[in-house]
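These notes concern the structure reproduced below.
Note that one protein chain of the assembly has been removed; the remaining protein chains are unaltered in position.
By written order: A, B and C. Residues from 1 in each chain.
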Amino acid sequence: MKLLFELGTSGRHCDILPPCDVPEMSPECLRKKELRLPHLSETEISRHYTELEKQVYGVNDGFYPLGSCTMKYNPKINEAMAALPGFAKLHPLQPDYTVQGALELLRRTEKYLCEITGMDAMNFQPAAGAHGEFTGLLMIRAFHQKNGEKNRTKIIVPDSAHGTNPASAAMAGYTVVSVPSGEDGCVDLEKLKEAVGEDTAGLMLTNPNTVGLFDKNILEITRIIHDAGGLCYYDGANLNAVMGITRPGDMGFDIIHLNLHKTFSAPHGGGGPGSGPVGCKKDLAEFLPGPVTEEKEDGSSGFAVPESSIGAVRSFYGNFLVIVKAFAYLLTLGADGIPEAARNAVLNANYLKKKLEEFCPMAYPGTCMHEFVMTMKDLKDRTGVAALDIAKGLLDNGIHPPTMYFPLIVREALMVEPTETESRETLDEAAEGFRALYQRALENPDEIHEAPVKTPVRRLDEVRAARKPVLRYFYD
Amino acid sequence: MKLLFELGTSGRHCDILPPCDVPEMSPECLRKKELRLPHLSETEISRHYTELEKQVYGVNDGFYPLGSCTMKYNPKINEAMAALPGFAKLHPLQPDYTVQGALELLRRTEKYLCEITGMDAMNFQPAAGAHGEFTGLLMIRAFHQKNGEKNRTKIIVPDSAHGTNPASAAMAGYTVVSVPSGEDGCVDLEKLKEAVGEDTAGLMLTNPNTVGLFDKNILEITRIIHDAGGLCYYDGANLNAVMGITRPGDMGFDIIHLNLHKTFSAPHGGGGPGSGPVGCKKDLAEFLPGPVTEEKEDGSSGFAVPESSIGAVRSFYGNFLVIVKAFAYLLTLGADGIPEAARNAVLNANYLKKKLEEFCPMAYPGTCMHEFVMTMKDLKDRTGVAALDIAKGLLDNGIHPPTMYFPLIVREALMVEPTETESRETLDEAAEGFRALYQRALENPDEIHEAPVKTPVRRLDEVRAARKPVLRYFYD
Amino acid sequence: MGTYIPNTGNEQREMLEEAGFQSFDDLYTEIPECVRLNRKLDLPEGSPELSVRRQVEALAGRNRIFNYIFRGAGAYNHYIPAVVEEVASKERFVTAYTPYQAEISQGILQSIFEYQTMICELTGMEASNASVYDGASAAAEAAAMCTDRKRKTVLASAAINPGVYQVLKTYCFGSGNRLVPVPEKNGVTDLKKLREMLSAECACFYVEQPNYFGQVEDVETMADIVHEAGAKLVAGGNPIAMALLRTPGECGADVAVGEGQPLGIPLSFGGPYLGFMAATKEMFRRLPGRMVGETSDAGGNRGYVLTLQAREQHIRREKAGSNICSNEALCAVRAAAYMAVMGEEGLRETARQCYSKAHYFQKKLKTAGLSRVYPGDFFHEFVTRSDIPSRMILKKLEDHGILGGLPLDETRILWCVTELNTKEEMDEAVRIVEEVAGS
Partner (left out) sequence: MGTYIPNTGNEQREMLEEAGFQSFDDLYTEIPECVRLNRKLDLPEGSPELSVRRQVEALAGRNRIFNYIFRGAGAYNHYIPAVVEEVASKERFVTAYTPYQAEISQGILQSIFEYQTMICELTGMEASNASVYDGASAAAEAAAMCTDRKRKTVLASAAINPGVYQVLKTYCFGSGNRLVPVPEKNGVTDLKKLREMLSAECACFYVEQPNYFGQVEDVETMADIVHEAGAKLVAGGNPIAMALLRTPGECGADVAVGEGQPLGIPLSFGGPYLGFMAATKEMFRRLPGRMVGETSDAGGNRGYVLTLQAREQHIRREKAGSNICSNEALCAVRAAAYMAVMGEEGLRETARQCYSKAHYFQKKLKTAGLSRVYPGDFFHEFVTRSDIPSRMILKKLEDHGILGGLPLDETRILWCVTELNTKEEMDEAVRIVEEVAGS
């Protein structure tokens, strides 16, 4: 379809602003080149976005088992609550006494999330998971620095970790030490013991891990790190499997981040905004980014900057409206609903895994948590049909494919996370669809290489895009 | 796709209400048969409607030249204004002094519409065009009754009229006299003169008429009726062509209705809600349905029932939120914008007509107003491809077909109304699409009989639906 | 000036030329000079969006929103789930026309088919139409369905909503039918009078359940009485109450109608609302307006179309049973979504809460000195009488942000309680009433 710039013509416009009601003035230092933006009537703009929306696949369009992304249903009441003028129209620099409702919302969300994670303090400034990781790592840095242990320069990260873990560590000035996973997909304890030392600043781990398994040695893992003088950082990406069942704080983790846009049902917005609050144990609270909320002497709420704060990682207090959505979700589920969601996320994953493993090899056997990893290695060896082809084939089935080629330690990986908000019928249908596709791949591999054929565009040439990047429209 | 009743299972539900906070009680006269409604989770309901919406064609999906329906773009600001809690949350029986804003909105809209139509008074109670017609006809009845002329039992309606005109007349207790149109598509004056008499209660007419022509004899037509002692009723369906250019009040009409959901850009909602306010000349205002707005002695606004009111045709004051949308539209366009919209509606129609008449016969030659009628009679005679087939063929082009088989006086009619909110490009593309389809019909008529093939369902069997009506889902 | 015309002045000129015109005036040569306006409209100048928003918001701001509402009388304050609002805002549902082209309108058609099914379940009737304007016009259309040349008298209970009575009367003025009220006794229809008034000219009797005063009527007995006289029973009713009370179908009604506003439609100062209509197998072909039916497409797949159109005005013209054309489709979709979200248990619970809370409030008001006027069971509305002038009580409540019941006269007030009224706010309202009584 056409781009905004290829529609309309000079002179078309929308009438938005009334004329200026004071004498018109103009600055001196004017731009030289005329600004070029689209010239469109409202009909054209509105239709353009209607058409664009048709070419997007959202949570409401069907099954979305994108592993590690926790694509659960986004409740409509949450959207309505975040749109309330009492939140959306608040200036972030209003006096505290005019925003007590917003502050209480932050404080209560903080409290609930601390209880769920076993942490003692929380800050909402990070705007996404990776942003939270970076924040947490800076806190580790500040902690060691305060203790005079500047030699702690290394962060240990398992080889199954999300790419954000090593990247965040690097941004925080750390050297990354990768520890291999054992054959069971869990941290290899011996290798871990070899890796730690006086230079260990900390460990980053998600548990359940990225192959969908709960690392049962978790207490030993965190003890090894602590014994070496390091801190343990919990990547909250997979919290959905265990919330209300076990807590990172009780596993020995010192700092965590959460993904409100995954675990707590806030929508993903096609890539953002997210919200990646960071929580920590009491001893580390002084390093949290600022401002954090506080209770004032008169019982009202306000903001303050922690004593040894690492500083701000973003303007103001984080993606507030996303937090409103998570708050509404927490109120809805409550004490019983939170673990119930976790249990059903795990049940749905195991149910679907059971159906799929009848014909498709799994990377790891046994009970999984909220997600599992299939491998198309066998299929590829036999037919040439790769994980990518299967993913594209699923597009023609009208379901969103699993995450491809992650974690890196599994060859031809497809990582499936159904979430708790999917019905049994949806899982059954997806399993049948996948079975049929797998069968077709065995029988007629060439056909799958052609997939997708029912989508608005066919398979796109990513190599070409990267080789000669065209990142904008060029006017004639 | 599945029906709501075919989804879910017993026990699934949404949690909406808190438990009852007073002692629970129950009436005596309970229903015997258990109520059966769907058992669904929010995910399922929400996805169901997302899927249903995909199978609807709205104004934002493209060109919608449905003749006589004035499918202009529905501005988003109007929707936002109608959704304001200050309107949506008002109880209709609140004391007047708590709804002064709503009353002023009604009074101002009334004033603006009176100016546009040349009427002196207006009432918003009718919920749709046909409802307005019925209301207007009852006013005619009340008028004659008051004048002791009970013998005026006939309403004259041209044969080109919308079906609602005769049906409304019948509902209002009148006998319908149909007058034929001349070859030029306009009222045959001689036939009209023959038709009028002492039994004439009035005439119903739309001008421009339903073949898209302005009846230049309009003053003579209304004079003939008035001379015979009848009243002239203006069907506002086609006002979009002439607003700000000429006024029904100045053409000699006594009573009118408007379609706010056509001319004044309120959306159609898949068939409603509409709004069909009725306006009239001063002498007839006493017959308007009640309540109407009035200015009170203290300058505030209130409601009153006109002296000789025909009574209420609906509860309360009409489809208020639809009126809010029309009000926002009137404020937006204003004194210059209203005639500009009319002029461009007529321009777009003539521009498109010019392009189409190169290959397709028109029912009437010459300049049209806001719409025009094509005839597929030639095509059908030559190829067997009927207006219906062409309409279904257009579906595969992604545009909404014109109105089919109306007006009845044109054989194999397709009635095209582009409206002023379509761009030249859209008209050009539609003309090219139609040209190609017409050509295909000539070359390969069988193919067109198969159309549509790209829609969610193929051509539907209407005969079967009517012969053995299945009007609801039956539980097993 | 605001505009929604895409084409620029230049483009308009080029298009005029291509279409063979010199100017816009040339487009209108058929309009005789003497009927041309030839002056500028006396309207305000057009406004850009921001100005429009400011003006309209200012008007909205001059209306008072009550957070606590104890007023019903035909418009009811119920909770509207977020999903329902979302569904009713979907762009294509909002902006589509009537689904004349079924192949690109399955979404609306199926929604209406689902609506029709749920209305049948709710009313206990066999077929529903796709909606009419509101509850009052539904009643009037239903009465028209029952009349014929021989039976031209319509009886209506004096205990029905007076707004509905007005509309019945207006429609009868059109059709030439006779509308006669059947007296009320103790807040309900006088069955003895009903029996006496029925005659061979009577086409039907219209009653509401619960009636205007909130009272539960004995509709079953009425059906027997009416049918004995060869007339039809048109049963109006509150759709929330139908989740709990004996349905029109069970009572033996021939046509069931009602105001669908309680089913997820906001108060909206009275509209748009939704008139629902359902009928027995014997009567459904006389239902006015659109109906959606199931059929199959050329490939044998299930699909939906507007059906039984031969009844309608665009085909039968003056012989049609009704002139209805545009209806309240989007409100019907909204109502269907509401019923789907609430489900049978949720709708029953809503009804039960309305009933229980109304009874709680009534008892409390009684202790505060507002005694109930009528005996017998009521649903979620009831009438009180008091020596204190109604307007004094209501004014005091308004001062506390509460919209009290509707004053029927200087001593009687019609109260309404729904699931949205909490015990807390009821107690608060009672406290205020006690204050007025005590002062």
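As a working rule, contacts are C-beta pairs under 8 Å (C-beta built on N, C-alpha and C of every residue); 3 or more make two chains touch, one makes a residue touch a chain.
Remember, predicted model here, so these are calculated numbers, not experimental data.
Visitor: Tell me the shown chains the invisible chain touches, ordered by label.
Guide: A, B, C
Visitor: Quickly run down the residues of chain C that touch the omitted chain.
Guide: Residues of chain C in touch with the missing chain: 49-50, 53, 79, 81-82, 86, 91, 420.
Visitor: Tell me which stretches of chain B touch the chain missing from the display.
Guide: Those residues of chain B that touch the unshown chain are 8-12, 14-18, 40-44, 50, 75-77, 79-80.
Simple rule for what comes next: only the chains that are shown with their structure count from here on.
Visitor: Round to the nearest whole Å and give the separation of the Cα centres of chain B and chain C.
Guide: 20
Visitor: If you average the CA atoms of chain A and of chain C, how far apart do the two points sit, in angstrom?
Guide: 46
Visitor: Name the residues of chain A that each touch 2 or more other chains.
Guide: In chain A, residues 8, 12, 15, 41-44, 50, 75-76 touch at least two other chains, as defined above.
Visitor: Among the residues of chain C, pick out those that touch two or more other chains and give their numbers.
Guide: Those would be 1-7, 11, 46-49, 51, 81, 83, 86, 91.
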